[in-house]
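A single protein chain has been omitted; all remaining protein chains appear in their positions.
Now for chain A:
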Amino acid sequence: MADHRQRSGRRGQGELEALVLSALQEADGPATAGWVQERLGGDLAYTTVITILTRLLAKGAVTRERAGRSFAWTSASDQAGLAAHRMRKVLDGESDREAVLASFVTGLGPDDERLLRELLGESGSEGEA
């Protein structure tokens, strides 16, 4: 288990989630965790695959239904949707992310909105004239 944890740490959570999700997308219809594990070449432990699938479920990237004693998993979003979800979490977690990532626009102050509409309105009418 320690070995798997180490391996997943090295690979990065995001990368593992992407791997599992892409494997699931290649399946025709719902697939079991065992199928996903096989598809990935047995590189990951069964428990790791289950953990990642559960994490994807929490992010709304996969759905599951009961099939006998285990679950059958279906992918619900693509890689981009999953990336968007993860990115939102990074951004929401960082209160002053603007300090780190140069954002295209910063927030507007109390009077800024009115001022901005005035400026753009002027330029718009100039453009049409």
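The working rule: contacts are C-beta pairs under 8 Å (C-beta built on N, C-alpha and C of every residue); 3 or more make two chains touch, one makes a residue touch a chain; residues count from 1.
Just so we're on the same page, contacts and distances are computed from a predicted model.
Asks: What does the UniProt entry say the missing chain is called, choosing from "Acyl CoA:acetate/3-ketoacid CoA transferase, beta subunit", "Carbon monoxide dehydrogenase large chain", "Membrane protein" or "ABC transporter permease"?
Replies: Its UniProt record gives the name "Membrane protein".
Asks: Which residues does chain A use to touch the chain missing from this display?
Replies: Interface residues of chain A facing the absent chain: 12-15, 17-19, 21-22, 79-84, 86-91, 93-94, 97, 99-113, 115-117, 119-120, 122-124, 127.
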